[in-house]
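Of the protein chains in this complex, one is absent; all others appear in place.
Think of it as A and B in the order they're written, each chain with its own count starting at 1.
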Amino acid sequence: MIDFTSLLDYLKSWGIDFTSILDYLGTFAFAISGIRLASAKHFDWFGAYVVGIVTAVGGGTVRDILLNATPFWMEQPSYLIISGFAVLFVVIFRKQTIRLNTPFFIFDTIGLGLFVVVGISKTLDFGFPMWVAIVMGTITGSFGGMIRDILINEEPLVFRKDIYALACVFGGVAYHICLLFSLATIPTQIISAVTVIVTRLLAVKYKISVPALKADD
Amino acid sequence: MIDFTSLLDYLKSWGIDFTSILDYLGTFAFAISGIRLASAKHFDWFGAYVVGIVTAVGGGTVRDILLNATPFWMEQPSYLIISGFAVLFVVIFRKQTIRLNTPFFIFDTIGLGLFVVVGISKTLDFGFPMWVAIVMGTITGSFGGMIRDILINEEPLVFRKDIYALACVFGGVAYHICLLFSLATIPTQIISAVTVIVTRLLAVKYKISVPALKADD
Partner (left out) sequence: MIDFTSLLDYLKSWGIDFTSILDYLGTFAFAISGIRLASAKHFDWFGAYVVGIVTAVGGGTVRDILLNATPFWMEQPSYLIISGFAVLFVVIFRKQTIRLNTPFFIFDTIGLGLFVVVGISKTLDFGFPMWVAIVMGTITGSFGGMIRDILINEEPLVFRKDIYALACVFGGVAYHICLLFSLATIPTQIISAVTVIVTRLLAVKYKISVPALKADD
């Protein structure tokens, strides 16, 4: 097996912090999704910026409030700055953005995988059991999009389209299984993130979705 | 007067924890209400499950965040498990659920009474004054339904139908009066819960509701 820790350390020694890059790309993609939906609702620039931020950091903020931790974005301004770049990007490349749907989708999905893993490992660090960590991973990945949809006054897409929130749960279960087999942290996290990403990619490619729940009408 | 503490202790010695049973029944009824409304909006299974959980634990979670306590549902998985059973129940008995409206309503109302009392006593334990406890009891009882309605993109029913949130306030006032008369904790809590339950039952039976507020148009 490749020694992932050494590999990441090696990249860092070259000034390449791989996890941060993925985190920033994911933040950018999440912010873009908020900004585009806000602009479709004729929000002004500043409102679209706020929706972009909330989409990008909302899930992690809810997690940190529940864990009684200082919200992560209050510790460094990068997340607000990246969301600002996302606004500029949408404005400058607005005619190209439709053609960019596929890369956005890829970044968004990679971001989802990473956010889930970050949520799980932070929760375990706080001493909570695995089932709380799986819930927190799912909240980290999906509540940003949920709050976005509340702000733009739509029914939350994350609970009605594709396999989105459920992919987060699968990633959490994969994390759990890896820990049961005493895998080291880095491969565990990579397997968990890849599970989220592959689940969502396959679900979208093969149009798999959770069936609507039919109750009485 | 019956010695309620001894009675409850006696039941517990037989393995019957009365408060927990009511708590679980209330959670189940709250979750059912969320799941049914989510399914009417064509949420998928997982989305309906999330709405069920949020309806059941949302009020207590807002209370715990305001009190700076660890959210109660993070300390034992029962609440998520019960919400899971509620999804199964709605799916399996979906043709019967309309006929079950009355028992659901009863459980929901009992749950409401209990949730209010739990909210009040937890807030007093944290050293806050009575008026904060009444507010927290009302939040515990009514904010789950409020968040449910936000998620399914409807105007909150709790502020427009029946006497729901106001019944929580009445229960809090009853709690306060009992304490002023130096009643013991258990009878105080029973009187408070019964006040909530009876207020709501009477309001629904006699179609009493708080009048709409008429302002300028």
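Quick notes on this one:
By our rule, a residue touches a chain if its C-beta (ideal position, glycine included) is under 8 Å from a C-beta of that chain, and two chains touch if they have at least 3 such contacts.
Owing to the predicted nature of the structure, the values given are computational and were not obtained by experimental measurement.
Among B:84, B:156 or B:187, only B:156 touches the chain left out of the display.
Think of the hidden chain as still there; on chain B it touches residues 65-66, 68, 128, 131-132, 135, 146, 150, 153-156, 158-160, 165-166, 169, 209-217. Residue-level contact of chain A with the missing chain is found at 35-36, 38-48, 50-51, 61, 65, 68, 70-71, 74, 77, 80, 87, 90-91, 94-95, 97-98, 150-153.
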